[in-house]
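Every protein chain but one is kept in place in this view of the complex.
Chain lettering (A, B and C) follows the sequence in which the chains are written, and residue indices restart at 1 in each chain.
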Amino acid sequence: MWKNVPFFPEQASTLAGEVDALYFTFLGISVFFGLLVAGLVVFFAIRFRRRSEDEIGRPEKAGIWLEIIWSVIPLAILLAMFAWGAKVYVQAFRPPGNAIEYFVTAKQWMWKFQHPQGNREINNLHVPLGQPIRLTMTSEDVIHSFFVPAFRVKADVLPGRYTTVWFEASKVGTFHLFCAEYCGAEHSMMGGSIIVMEPADYEMWLAGRDSGPSVIASGEELFKLKACNTCHRSDSATLAPILHGVFGEEVEFEGGGTQIVDENYLRESIMNPTAKLVKGYKPLMPTYKGQMTEDEVLQLIGYIKSLASDAKEDHGAVSDSSSPDPVPDEG
Amino acid sequence: MQGESSHSWGLAHHFDSFDQQREASNLGMWVFLVTEIMFFGGLFTAYVVYRSGQGAAFALGSHELDITLGAINTAVLIGSSLTMALAVWAAQTGRRKAIVGFILATILLGGVFLGIKVVEYSAKFEHHLVPGPNFHWNGPEAPGVEMFFNLYFLMTGLHAAHMVIGMGILLVVAILAWRGAFSPENHNLVEGIGLYWHFVDIVWIFLFPLLYLLGRNIQV
Amino acid sequence: MSVTVTTPARRKNYLNADYGIKSWLLTQDHKRIAILYLVSITFFFVLGGVMAALIRVELATPLGDMVEPDTYNRLFTAHGVVMVFLFLIPSIPAVLGNFLIPLMIGAKDLAFPKLNLGSWYVYNLGAILMVAALLRGGTDTGWTFYTPYSSTFADSEVILTALGAFVVGFSSIMTGLNFIVTIHRMRAPGLTWFRLPLFVWAHYGTSLIQILGTPVVAIAILLVAAERLLHIGIFDPALGGDPVLFQHLFWFYSHPAVYIMILPSMGVISELITAFSRKRIFGYKFVAFSSLAIAVLGFLVWGHHLFVSSQSIYAGLIFSVLSMLVAVPSAVKVFNWTATLYQGSISWQTPMIYALGFIGLFVVGGLTGTMLATLGIDMHVHDTYFVVAHFHYIMVGGAIMGYLGGLHFWWPKITGRLYSVFWSKISAGLIFVGFNLTFFPQFLLGYMGMPRRYHSYPEEFQILNVLSSAGATILGLGYLLPLIYFTWSMRYGERASDNPWGAYGLEWETSSPPPTLNFDEPPVVTTEAYDYLAMRDKKTAA
Partner (left out) sequence: MSETITPVRTYLVVFLALMVLTAITVAVAFFELGPLNDIAAMGIAITKACLVILYFMHVRHSSRLTKVVVVAGFLWLLFLIGFTMSDYLTRGMISMQGTIG
């Protein structure tokens, strides 16, 4: 649609068209008002130029109606733009249910990616065309920002927390990945490429490389290695809560308060287990802060999330309206 | 209104009357106190944000503070506010010696407050609760407790710094008062420092419950 | 030019009242303090400009082959810190506001002359700290000091620069406090609020922001310094701290700070438009209250800097809609200025050229600002050159155009001298053209996706970057000219009459330059603001 516009970025995601439509509409309105004001200023400045030295302007009565008109019309337009912008924004930060989850760890000055199948990449990310992809991101040091202009998505990547962004590539090709939040000396070098492939090509690409264990398998391994399974058992909830099916559910805390279990809550419970103690349990769990890399924490969380869907398959009746999105089929 | 020629001692050249000068001085002091509210406001915001996320850790932290010393200090500081208010009253009614006496009493009470604060700080030091590399906490919630003590030391430290500055200015004002610099028409300085001192008192009125009392009811 | 030179030979005024360096450094006269500020901020404007020139040279090629990345980061940080804290924020208030507010309200001085002088010294103390940081190698955090980079990771002079900003902040607070008290308590008899010049209204709004916002950024950067120096981490994620909290505290001030830069400029433009249309401004009360509305609403929109910073989506919605509201009073001002031109008697003098240029550039800056406040657009252009272009349209196209327009307008009053009409018009033209050439391409760059603070970039961005660098050359030349002809005019310029433009206002009723106590007779105001009809009647009667 905008192919022949010079100095214009490619559109390579389903979101890009929506952002551009909003942008060009707003740009059109802006150009109209800009030219209107500039035109009037130039016209008045020439038409009413001073003819004699002691001439003075002709004051007019205050125009209350004019004031109201030129306050209300811009306000109405701006509110309409707000509403449209809000719709696009909410959409950009709410991944569809069938999105596949990839993990992103940023550090000065590189991007580390892990595919659900276990493949790892640095600075480049291969993704299949036409598949919604959700990124769960964290940083090992300072704040970075994941920015792919061709997809029109951007989200900051923070230390100590997870942020999420999603996209669905709509065009095969190689697209710039930038770090958009200033992060130190090599900030401008902290980039790479997103390589969008036909799904079949993507499968071949995956198959052609040694992927290692999948995210969930690595997580399961860690779950045993770190002895999580001694307390968090699937058959007994005496020492610690059962983790099957916990993701996406609401938990109640000792001393009041509830929360829906999401990635950030799981992370906090691993790093600082006693901060939000589930009702009925004692603060027995030690902290794992400093004992696992960010990648490992993400794998562990990936595994716990997979337990959620297992539980659903096992019991069938657990799910309700607040049920989590299904974890991708591992094949 | 007084003309240019009848300017009397203590009236600056660009003011027309003592009334105008006093109103300007008073408004100026209030505007300054608003900036002080916002200055402390940044820390209060940090406190509210973190307490909303880590209430349990903050409760643990508050149990480490000495509530008796905190309460005594509250009383001492309110007492100093009373003597300060009386100093202003003495200035308004032209009692020279009383101004000096009440200001000295205010400084003395401020000193008591800071003395008790030093006792509290040194106890924290012994228990390794002073933020920085030596911070050590055996119990649960170590990060949140450390955050609590970071805020505790920053907030009370900033407050104490304000008191030290205030006491310095009070001393100067006391000397000026002794020399008879103030009259019922012109005592803006006493009034100004008085407003400042009460403000410092108000900050403590909020710090005391926020740091010492909230979470006390929770058994740990 | 319509200037008649009828000034008596050597009248006593604030400039020749006393000589010697001491009479300047210890002065309590607001007019002399304004001159002191003028000297300081001009120095830092040149310094910041040199940094900008180096940045533009570096960006002329995509490879980043002129300076090291680390040097580049220190350059743009210094450019930002110097321009924001040492030039833009004090520019109009501390120079023109300081000089004019007592004159405009018919007072002998500001309410607290010693505090005024003190603010200049505090400003310089802060500036010295920042320059010291620069000499010791500079700071590489960007002027925004985002944590945890600034608090833990940066290996540069963060503490010195932060302390510098902290100290300069107090100078800004002192100025704001002084203005508020002065405007409330020192107005001449008869000068009611709705007879005040709009310049004074704008400065009142500005002062509110200075006193309400500055302390918050002061504590925020103090906390960064505490984290670096004492390891008391308030924003440290390891302690459950949130680096984004710093962004909240920082932008609580730094967004309104943009209005500290633009509001005084809007005040200047209101004066210029009426003076060179010889007509009462259209919708006086709307323009006056829009200044206050901008000052107040400006405090409630800071979260639009955090749309992609992991801020909650709900907060994003609130801040976005409030940001739309703050655009309305700005639009009201623009429309009223335009309406004022209608049936005016418009004179194309240099200050008016700046004013008309301001309207054009401010409209572009303002409209792109509302685009940035739109969530769906910001997501894409946040932290790109689109933002860089937008805020330069506001700060350079807006604030500096207003500052230069005001300086050209009141120069005869300040110095008692006239400058070259020819060269000043050439310079205004160069600045307008050079500015647009520099910054318009950056909008395109931003939408294409070039992130800001990049030392090297992909090749496809080069054409636009070269255009921008070329424009910067013209812009630099445009700024150099006033420096020359203003300096020249101080010694050789024609002497100015008391009211060379035939403008309305108390400042034009006293001599040029004004006497130390501003007025020979304390003025009494009997007419409405900008009442050119009454002014002509009085002249005819006399």
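Definition applied: contacts are C-beta pairs under 8 Å (C-beta built on N, C-alpha and C of every residue); 3 or more make two chains touch, one makes a residue touch a chain.
Not measured: the values here are computed from a predicted model.
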Residue touching the undisplayed chain, where the options are B:L86, B:V100, B:L151 or B:A177: B:L86
Option touching the unshown chain, where A:R49, A:R94, A:K224 or A:K282 are the choices: A:R94
Residue among A:V42, A:I122, A:M204 or A:I260 that touches the chain left out of view: A:I260
Contact partner of the left-out chain, one of B:I37, B:V112, B:I169 or B:L189: B:I37
Touching residues on chain C - with respect to the absent chain: 184, 212, 216, 244-245, 248-249, 252, 299-300, 302-303, 306, 311-315, 318-319
Interface residues of chain B (partner: the chain not displayed): 19, 22-23, 26-27, 30-31, 33-34, 37-38, 41-42, 44-45, 48-49, 52-53, 67, 71, 74-75, 78-79, 81-82, 84-86, 89, 92-93, 194-195, 198-199, 201-202, 205-206, 208-210, 212-214, 216-218
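Here is the rule we go by: only the chains that are shown with their structure count from here on.
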Overall pattern in which the protein chains touch one another (line/ring/star/complete/other): complete
By count of C-beta pairs in contact, the leading pair of chains: A-C
Approximate Å spacing (C-alpha centroids) for the pair chain B, chain C: 35
Distance from chain B to chain A - Cα centre to Cα centre, in angstrom: 45
Chain C, residues touching no fewer than two other chains: 238, 240, 242
Contacts with 2+ other chains: residues of chain A: 272, 275, 289
Sites on chain B touched by chain A in the complex: 54-57, 140-144, 218
Complex contacts: residues of chain C adjacent to chain B: 107-113, 115, 173, 177-178, 180-182, 184-186, 211-216, 218-220, 223, 226, 230-234, 238-242, 245, 248-249, 517
Chain C-facing residues of chain B, complex: 12-14, 20, 23-24, 27-28, 31-32, 34-43, 45-46, 49-50, 53-54, 57, 131-133, 143-144, 146-147, 150-151, 153-154
